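Please find one structure pasted underneath; my questions will follow.
A single protein chain has been omitted; all remaining protein chains appear in their positions.
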Amino acid sequence: MTVLDYVYTATFAMLALGVLCALVRLVRGPSVLDRIVCLNTVSVLLVSVVAVEVAARGDTAYVGLMVSLALLGFVATLTAARFAERRAHDRD
Amino acid sequence: MSAVGDRDHRTTYRRLLGRLPTVVWLTVMWALLWGDLSPGTLLAGAGVASLCYAAARLPHLPVRLRVRPLYVTRLAARIGWDLLWSSLQVAFRILWRPAEVRGAIVAVPMRTDSDLLLAMVTAGLSLVTGSLVIELNREQGVVYVHGIPIDSPRAAQNLRRRVRHTEELFVRAFGTAEDVARFEAAEEEFAELLRASPAPGGGHVGKEGA
């Protein structure tokens, strides 16, 4: 293994720990907004993971995946947030 | 009759011209996404871009900006520095006694009245770690910014000062001559008000407690 392989392993490990932390908050809640924020964080972390993968392989076949993941995460978070707002209004 | 037709013709022409930058921009994105610059890609990109633009029926906002490179550089440096420095600050507070972290929402009257500049300022503020625009009162031109970590009224004053500085840089970097003149007039008026009724704590509108 070269130094860069260790670097990639360390980066992957830290990102995985990050996903784990986000999942802890996802389970604990308490608010629905916490969960929305967590899901967005996980989607950003996924994009980061794919970026590391792209670097490790030196090939850009996954870049489209990154863009669509980022797009999906953004639209999903925005929709969920709007939905949470609407529901709060309905309750009043 | 012919004059009317001529005018119609010209507005159509102008509308198309106004849409051109957006279409060019979308085409560039398309080329970036495909990763090549061959004429076929560009043509397909332009086609898809115009089709999407026509289908979305976006409202046409008049974009009136003047770019001043010197201030744009200063603004970029400022935002980059803020992003890094406040990220470090927040990271430090996350590791050191996170349970005691407190925030604040401060009201900052904006001195510019241009929709486009206000949108840019709020986006710039929300991009930086540790500040977040909660609400924008358009009629009075007041933004409500949430900041973190803020432990004292002095830190809140600092946040206020940072918001005002960011606003000034945005206006000077992108505002038209008219925008800058209005900004300076508003600035002058604020200074006048503060001289008339000296407020404690650094002289900004909106104070902590009485």
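Letters A and B name the chains as they come in the text, with residue numbers starting at 1 for each one.
Criterion: a contact is a pair of C-beta atoms (placed from the backbone, for glycine too) under 8 Å apart; a residue touches a chain by one contact, two chains touch by 3 or more.
The rule we apply is simple: contacts and distances are computed from a predicted model.
Student: Just to verify: the chain that's not displayed, which of "Branched-chain amino acid ABC transporter permease", "Monovalent cation/H(+) antiporter subunit G", "Iron dicitrate transport regulator FecR" or "Lipoyl-binding domain-containing protein" does UniProt list as its protein name?
Tutor: The chain we cannot see is, by its UniProt record, "Monovalent cation/H(+) antiporter subunit G".
Student: Among B:20, B:84 or B:181, which one is in touch with the chain left out?
Tutor: Result: among the candidates, B:84 touches the missing chain.
Student: Tell me, which residues in chain A touch the chain that this view leaves out?
Tutor: Residues 2-4, 7-8, 10-11, 14-15, 17-19, 21-22, 24-25, 28, 31, 33-34, 36-38, 40-41, 44-45, 47-48, 51-52, 54-56, 58, 60, 63-64, 66-67, 70-71, 74, 77-78, 81-82, 84-85, 88 of chain A touch the chain that is not shown.
Student: In the complete complex, which positions of chain B touch the hidden chain?
Tutor: For chain B, the residues touching the absent chain are 29, 32-33, 35-37, 83-84, 86-87, 90-91, 94-95, 98-99, 101-107, 109-111, 113, 122-130, 132-135, 137, 139-142, 144, 146, 148, 150-153, 155-156, 186, 189-190, 193, 197, 199, 205-210.
Here, only the chains that are shown with their structure count from here on.
Student: Using mean CA coordinates as chain centres, what's the gap between chain A and chain B in Å?
Tutor: Measuring from centre to centre gives 26 Å for this pair.
Student: Enumerate the contact residues on chain B facing chain A in the complex.
Tutor: Counting only chain B, the residues touching chain A are 33, 35.
Student: Enumerate the contact residues on chain A facing chain B in the complex.
Tutor: 60, 63-64, 67
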